[in-house]
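With one protein chain removed, the remaining protein chains of the complex are shown where they sit.
Note that the chains take the letters A and B in the order they are written out, and that residue 1 is the start of every chain.
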Amino acid sequence: MDLFLQRVVDAITNGSTYALIAVAMVLIFKATTLINFAQGEQAMLGAFAVLQLWNWGIPMWGAVIIGMLFSGILAAGLERAFIRKFDPADHLPLVIITLGLFLVINAVAAIIWRFDPQSFPQLFPSGNAFTYNNVRLSWYSIFAFGSCVLVLFVLQTLLTRTKIGLAFRAVSSNLESSRLSGIKIGPTLQFGWALAAAAGTLGASIYAANPVLQIEPSMMLRALIFSVTAAALGGLDSLWGALIGGLTIGFVQSVVVQYIPFIPNEMSLSAAVVVLLIVLTLRPSGVLGTRAVERV
Amino acid sequence: MTSPILHVEDLKATYGPVQVLHGIDFTVFPKEIVVVLGANGAGKTTTLRSISGMIQTSGRIELNGEETRNLTPSEIVRRGVAHVPQGRGTFPELTVEENLKVGAFIRTDKDIKIDIDTCYENYPVLYERKTQMAGSLSGGEQQMLAVSRALMSRPQLLLMDEPSLGLAPQIVEDLFTRFVAINREQETTMLIVEQNAQLALDIANRGYVLESGRISVEGKAEELINDDAIRRAYLGA
Partner (left out) sequence: MASKIQISNGTRTYRNSRIVMWACFVISLLLIAFAYVDVGTISIGSNNYNLSLIRLNKAIAYTIAILGLQVVIGYTGQIALGQSFFFGTGAYISAWLIADHSWPFLVTLLIVIPSCFIIGMVLGLPALRIRGLYLALLTFGLAAVFPSIVKLDKLYTYTGGAGGKLTSNYKFIAPAWLPFDEVAQALQKLPILGGFFGDGPLSNREESRLWKFILFCVIAGICFWLVYNLIHSRPGRAMRAIRDNETSAAVSGINLAITKTLSFGVASALGGVGGAIYVAEVGIASPDDFSSLVAIYLIVGLVVGGVGTLPGAVLGGLIYALVPDWASSTQSISFVPQRWLQGPTGSLILGLLLIILTLFLPGGMVTGWRKLKNRLKPTEVRAS
């Protein structure tokens, strides 16, 4: 029982970080129906920027905020330079561009920071907040989950209570009428990209701040798959769906896989892909997503 | 004579290799309701999309005497043109009230709330449904919302693309009656493209007939209603 509870705790911890990257993908998908394969790498680059700033002596959370701004601005630039000129309905070029960004960002990070894992500043108090028999709930877990929920609230508020948020949702709902209402589409989508990248950077920073993990350029390769699955579970266009998806994937990874004897331990990634397959086959619009009507 | 609010001269537009508009000229004066009649594929939608800057064109489009042909849609909206596109003029995933707020996107004044209330007075059904998603409204309600959304930018000129499309006759009649009221009360100039000639000419001051990308007939609405050619082609008489 204790073991089970411990694993549930782990599930929530991992799930929260996946959810943050998933949220980033959801933001971009909502606006442009595009899946950004470079999202994880952008987040990784942002986390490295945070590490660099911290190494230069900037206070930890200051570094995180500057890192988020940095990746937000970078993402806005990427959107302008590489994404805007393509027709959002034509998926292949956009997939290819984001795969290209994936390679480039990964390579640049590896060139600047090398492949050696480095330790990341502890963003949250270390140690356990709570111990019950053998179940340990670390401060890290609490803060990781807390930040995830906080970020979702902030995003939710931003999207429903501000003018740019309203514009963003209008653009994702009806592009033509948005233009006819005087919304400048380009900057609005740029805003979405920036927001997504900032959320992703926070996610990657929290992920790397996990006491058992270190930061390295390929750290997001696995996390990307988990996050994508989380986003798909939530329907790719629902913010809270991303959290639920993230927690589900965390749960599958640390609970389900552990308790099903014929699934070996190292199969958590495969389990995630299987979940993705099932979700996409049975309910392509996800669990919380809106069903799209295909027009000819 | 007052100066025109919209003056279009030798407007040409192409979609890929196909030329849709072959140089059309027309004028809309302030406070008028002008209707452009035409069959499917005559170029009605293209005409409106040209005016609101959604497509590349050649020729002249003057708004209050200023050339607007090379402006972006968002700049044109800011010069007082609102456009209700064909079919889907609403934001299905936004609530009714949010739809209206998007309509007022270009405005920064304090009267937005008042105008939203005006919309609700015009169409009480929208007030009843103000927290519902626009996508859940009926076709007629969506069209009311689309028109209200467009009016929220306080346009001088309202472009409407086949507002009657796909709606029941009774609803269309109500809708058009309200157009007249809005035209009188808010002094909004309207340019309506329609296939439903009878209804449109009933409320219009003047009309143009667009055939295969050219203006074939123009005149006062009363004259057009009695024009034999038009009667044959559009009124089924």
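In the analysis below, a residue touches a chain if its C-beta (ideal position, glycine included) is under 8 Å from a C-beta of that chain, and two chains touch if they have at least 3 such contacts.
Quick caveat, the model's predicted, so the values are computed rather than measured.
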For the chain not depicted, the shown chains it touches: A
Option touching the unshown chain, where A:I97, A:V151, A:A209 or A:L239 are the choices: A:I97
May I ask you to list the residues on chain A that touch the chain which is not drawn? 33-35, 37, 82, 85, 91-93, 95-97, 99-108, 110-112, 114, 221-222, 224-225, 228-229, 232, 264, 266-267, 269-270, 272-273, 276-277, 280-281, 284, 294, 296
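Keep in mind that, in the parts below, only the chains that are shown with their structure count from here on.
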Listed in rising order, chain A residues that touch chain B in their complex are 163, 166-167, 169-170, 172-174, 176-184, 290
Write out the stretch or stretches of chain B touching chain A in their complex. 52, 54, 72-74, 77-78, 82-83, 85, 88-94, 98, 101-103, 105-106, 146, 149-150, 153
